[in-house]
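Taking it in order: structure first as structure tokens, then the write-up.
What you see is the complex with one protein chain gone and the rest in place.
Letters A and B mark the chains as written, and numbering starts fresh at 1 in each.
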Amino acid sequence: MSAPTHSAHQAPQGFIRKYVFSLDHKVIGIQYYFLGLFSVFLGMSLSLLMRFHMVNPEAKVAWFAKLWPTAAAGGMMTPELYLSLMTMHGTIMVFFVLTTVPQSGFGNYFLPLQIGAEDMAFPVLNMLSFWTTFIALVVMVSAFFVQGGAPLAGWTAYPPLSGVGRLTGPGEGMGQTLWIASIAIFCGASLMGAINFIATTVDLRCKGMRLMRMPLTCWTWLVTAILALLGFAVLLAAGLLLILDRTVGTSFFIPGNLMISDQIITNHKGGSPLLWQHLFWFFGHPEVYIAILPGMGVTSHLLATFARKPVFGYKAMVYAILSIGFLGFLVWGHHMFMSGMNPYSAMAFSVLTMAIGVPSAIKTFNWIGTLWGGKIHFDTAMMFSLGFVSLFVTGGLSGIFLGQPALDLYFHDTYFVVGHFHMIMGVAAIFGMFAGTFYWFPKMFGKMMNETLGKIHFYATFIGVYCIFAPMHFVGMAGNPRRYSDFTNVEYLAGLMPVHKFMTQAAYFTAAVQILFLINLFWSLWKGPKAPMNPWNSTSLEWTIPSPPPFDNFGGVHPVVNHGPYEFSVPGAPTDFIMQTDPPSVSSED
Amino acid sequence: MGMSGSITHDIIHGPPRPPVEGGWGGGGGGGGSDGRGRGAFRRASFTGLYVLLAASTMLFAAFTSAMVVRRGLSDDWVSMPKPPILLVNTAILLASSLALELARRALKSGARARFNGWWTAGTALGVLFLAGQALAWNQLNAASVFISTNPSSSFFYVLSVAHAVHLLGGVSALFYVDVQAWRLSLGPGKRTAIDISAIFWHFLDGLWLYLMVLFYVWG
Partner (left out) sequence: MLLAPVVWILTAIIAYFFAAKTWWFPPPINAHGIAYDEQFMRTLIVTGIIFVLAQFALGWVIFRFRDDGRPANYSHGNNRLETVWTSATALLFLGLVLMGTKIWAGVHFDQPPADAVPIEVLGKQFAWSFRYPGPDGKFGHTDLKFVNDSAGNPFGLDDKDPAGKDDIVSASLKIPAGKPIKLIMHSRDVIHNFFVRELRMKQDIVPGMEIPLSFQADIAGVYEVPCSELCGLGHFQMRTTMQVMSPADFEQWKIEKAQK
């Protein structure tokens, strides 16, 4: 393992060392951020194509035929093309956006800063983790370009659909194999990141930075890293077994006596499709907490800063984060209520699922409690955090229905589920990223983003996403199945087409509005006004150093922390905020 | 990458001393008396190692549960005949762990030459284990026992190959330390590398014993 710091006295030289194979956690954080930014626009484009097709299944679009001569011959999107766009949309969003930006993007940049460290514990490993992620993305995208195209089995890749090769669909050949390979590579990258995050948080905190003085962002990054560590290892195991079933004739997941496409399958028997589901969801559930926890941390952090108040119930928030992390490993079966698994275990998973709703509720109450009695400033970063709370409430509550197997008897595999997870992951988590962007952009790039553009973008996006995803719950209640490329074969879906058309229009609108964000981001990078050291009068350590920070963060000085992270509006203090590194004589409760 | 101030430089010569005031995390740990900063690096390395071991454990736990489920599910499980060389390989692996421990003990009492000898022995035995595993797989192939022959053999190959891949990483670490040892550039900063690779090795040893029990009792 390498030393925890490049020499405190020498900055890296040369373009490659500084910006490409950089060992600096700040550069690596930015690299992850832009990888995520690229991925989210790719994923979003796929979803627009999907929404278009759902309401225009027979449409012939000339450039479809140019892009996909086989899968959209004559310009009409085939069902298999739709399903492969859907598969890649989910996969790219979950892995390359939600698992990278909140944790490896912002976390990499700001964890060392917030705990007063010079860098992550293992900078070389950090650099490798980014480039491994990059390779995983390249492999994933390459699935579009091989014969048969991208896989069509969904991001969940249930065998036998995903386990026997081309027989089950064109993308199930090389496309699915590349998909699994990409995921396996991603597992490795994630593991490397987790090692760094945990070791850094445990061992590199500066003097005075007790665990209970860490900003809540650091707590979420720590627990997220633990979830990733344990979860991705299981996904890797599952992926390896699946790829063996596909390539060398093992039967981990494929039962015998199958006839697919008029062919009797002779080289598999005895495997269990449910085994895949158990392994996948054992990872898959912690994964969704990986996607949301850092956003929760950012929300807590920003609500305190912009309401000029300490977080309501910091300790309870920490326990809630820990409980969510722990319980997150015990509820995977709620994705499998209808799977044919033991119905008694369904009850057990259900009780645990309801239990995990409790710490989530605590966090929501505490966010409102943080705002109560506050002095709220409505900077764009804060708007996104407030939006996060609203979206998290909406998305979380639909989970109360889905967590009951009795109700899941109807809702499983309907749009009710799609609405639920999009509200939480596809919007709340994204808002966490927007909030982080607007809050930390000044520190990362030394410039301020434009507030007016930011607010317009916020309102349009907030209303837009409600318009896209709230109606999904309604069509779900009407029984609209998910993963259908075309609704014209089921009579009872005809009456729901107006709702789908509305959602599609809302999707176009919301996607278009994201241009404002891109303009804001890139224009500000180039021409934004210069950012001061602490534009938000925030208290955590990153705001004690220049914007942007020098390569060794604290300039060779080691910070000493004397206060908790959210000492705002302390009675008797000269200003309405006390930096964590302010001398102890400035009054505060801890 | 070979310039002074680079990572390679830091690995070979140890990280520079931190400034006098403050210091990361204060004192503690690690042999050698230079700089409190190194204490944090040593502790972080151990944390990193244990974290890695946790992930590895989860990987093999996943494989184990898959094996238990698969075995219980269907009636087509035929216990795979285990080549006796596996027992020899196990002994070799245990011997290599012993050798590494004897090396560490020698180093504690300052006997550098003895350290070099035992550590090299441990590394060589590790390589021998891998060769022995390759032989085992060859023997199975020759007896027409392939990965897809039976679920029992499927799991044998998956588990033993996954273990061997980990061991390859372990051998690389041992080899690296060995090269440093013979070049006489094992400064105090390297103690951590020695301890980390030794502990990782012992973990793989223990893991192998666990797998052997799994193969013979459940396989």
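Throughout what follows, a contact is a pair of C-beta atoms (placed from the backbone, for glycine too) under 8 Å apart; a residue touches a chain by one contact, two chains touch by 3 or more.
Just so it is clear, the model here is predicted, and its values are computed rather than measured.
> Who does the absent chain touch among those shown?
Looking at the entire complex, the absent chain's contacts are A.
> Of the listed residues A:Leu211, A:Val490 or A:Leu518, which contacts the missing chain in the full complex?
Of the listed residues, the one touching the omitted chain is A:Val490.
> Given the contact definition stated above, which residue among A:Gly313, A:Gly446, A:Pro535 or A:Pro548 touches the chain not shown here?
Checking each option in A:Gly313, A:Gly446, A:Pro535 or A:Pro548, the one touching the absent chain turns out to be A:Gly313.
> Any idea which of A:Leu48, A:Ala65, A:Met448 or A:Ile463 touches the chain not displayed?
Final answer for the missing-chain contact: A:Ile463.
> Which listed residue (A:Gly43, A:Gly154, A:Gly295 or A:Pro559) would be found touching the missing chain in the intact complex?
A:Gly154
> Across the whole complex, list the residues on subunit A that are touched by the chain not included here.
78-80, 83, 152-154, 158, 160-161, 168-169, 255-262, 264, 271-274, 307-316, 338-340, 343-344, 346-347, 350-351, 354-355, 357-358, 361-362, 364-366, 368-369, 371-378, 383, 386-387, 389-390, 393-394, 397-398, 400-401, 403-407, 409-410, 412-414, 459, 462-463, 466, 470, 474-475, 477-479, 481, 483-487, 489-492, 495-496, 499, 568-571, 576, 589
Assume only the chains that are shown with their structure count from here on.
> Once bound in the complex, which stretches of subunit A touch subunit B?
1-10, 23, 117-118, 121-124, 191, 194-196, 198-200, 202-207, 229-230, 232-234, 236-238, 240-241, 244, 248-252, 267, 269-272, 275, 278-279, 282, 556-560
> Quick one: in the complex, what on subunit B touches subunit A?
5-7, 9-11, 14-16, 18-19, 21-26, 40-41, 43-45, 47-48, 51-52, 54-56, 58-59, 61-63, 65-66, 69-70, 73-77, 146-148, 151, 154, 158, 162, 189, 192-193, 196
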